[in-house]
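Here's the structure, in structure tokens; my notes come after.
Removed from the display is one protein chain of the complex; every other protein chain stays in position.
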Amino acid sequence: MREFLLYAAGFVLAMVALGLVRILRGPDDADRMMAAQLLGSGGIAVLLLSAGGGLPAADVALVLALLAAFASVAFVKSGDVARANKSESEEGK
Amino acid sequence: MNVELVFSLGLALLILAVAGFVIVARGSFAAIVGFVAFGLMLSLAWMGLSAPDVALTESALGGGVTGALLLGACARLRRASDVEETLGLVGRGAALVLCLGVTTGLVGVVLCLPDPAPTLAPVAKQSLASTGLGNAVTATLMVYRALDTMLEKVVLLLALVAVWSLAPDRFWGGRPVFGSRQEKGGPLSFLARVLIPIGILVGIYLFWVGADAPGGAFAGGAIIAAMGILGFFAGVSAVPAVSAFRLRVALAAGVAVFLGVGLAGLAAGTGFLTYPENFAKPVIVLIEVAMTLSIGVTLALLVVGPPGESFGP
Partner (left out) sequence: MSVALNVFTIAAVSFGAFFFLAGTVGLLRFPDTLTRLHALTKADNLGLGLIMLGLLPHVAWPFGALKLIAVWVLVLVASASASQLIARKVRDT
């Protein structure tokens, strides 16, 4: 059972890696904002599977969930500034 | 081949790959996203090394608060000048070589350690019973090395003062401009109203549970800071003015209580920062309550930045 869970964890980790490659390469900044989402759900899955659902893992999973949401908001909000600055500098020219 | 070995190897390679990406990424935003990803992956690695306390702090700080801090700095830099990045290929190459050198050195040291490696863990565990705590990490932080922990909090405060000193003279004591008051009722507002109470609860829970299980004041404080920053982002709470009295009380509380307990130990005749016999745990919890509050407020204000004119995010 533990071996199976580890296999599953490895599989999900591979999925996260593939997704990360695609996202980080994405030509637009908007693509990269999704990284927090991917790592949030994927990371929690890998964590819980590799720990077999044990209790300290559940606490870390809770923190990861909160932090993934927070990171998404931070990314979106700073995208605001980047766009505002870019449009300002374009108008100024 | 062993499944665990393959999994650990895969994770290590992924972390290295993400770190490599951060170095070669074009554009600060991409690099910061990569850095946050790196932090979250690293916390998985800490879990694999059976260090849940470090994993908690790594994800809360490296994944969340530091990411927000870097994004804010990046935004300020963009505003100040239109230069995207100034470190050329040579500079990056030099940084890469330096990092590789340090890494090789560390790997060499770890691999050359005698087997079994010298460690103080058994000694730390032996004295746990007398402290009344169940978590050796918390005992190390709050009992064995309490002086270090107190001085760290002082350093944190000094960092905040340094950030505040960046404000132009005419704004000193004013409100930092951060976040925005916009869409009441959009998804961000909803997310903030749902997430912040839960987050604060989780932060308090982490600090409380830290006495006997992985957690502690720092992780709890970092979560609370992240929730505070989220509130500023969403406009559900206003950024306090730097000179507000209650704010300064909250900031100073951690160090003040710590120092107070230390001096009380001195007055009782047993020495600076010693806890009374058989009464250690309540005193430790008292210090931790003040510390969690201070850490949360300090970290949030560090990200928010100095008071100044409007620029976003």
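As written, the chains take the letters A and B, and residue 1 is the first residue of each chain.
As a convention for this text, a contact is a pair of C-beta atoms (placed from the backbone, for glycine too) under 8 Å apart; a residue touches a chain by one contact, two chains touch by 3 or more.
The model shown is predicted, which means the values in this text are computed figures rather than measured ones.
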{"item": "Contact set of the excluded chain (shown chains only)", "value": "A, B"}
{"item": "For subunit B, the residues touching the chain missing from this view", "value": "186-188, 190-191, 194-195, 198"}
{"item": "Touching residues on subunit A - with respect to the absent chain", "value": "1, 4-5, 8, 11-12, 15, 18-19, 22-23, 26, 28, 30-31, 33-34, 36-38, 40-42, 44-45, 48-49, 52-55, 58-59, 61-62, 65-66, 68-69, 72-73, 75-76, 79-80, 83"}
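In this section, only the chains that are shown with their structure count from here on.
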{"item": "Inter-centroid spacing, subunit B versus subunit A (mean Cα positions, whole Å)", "value": "19"}
{"item": "Complex interface listing, subunit B residues touching subunit A", "value": "3-4, 6-7, 10-11, 14, 17-18, 21, 25, 27, 29-30, 33-34, 36-37, 40-41, 43-44, 47-48, 52, 55-56, 59-60, 63-64, 67-68, 71-72, 74-75, 78-79, 82, 179, 188, 191, 195, 198-199, 202, 206, 209, 213-215, 219, 223, 226-227, 229-230, 233-234, 311-313"}
{"item": "Complex contacts: residues of subunit A adjacent to subunit B", "value": "3, 6-7, 9-10, 13-14, 16-17, 20, 24, 29, 32-33, 35-36, 39, 43, 46-47, 50-51, 55-57, 59-60, 62-64, 66-71, 73-75, 77-82, 84-85, 89"}
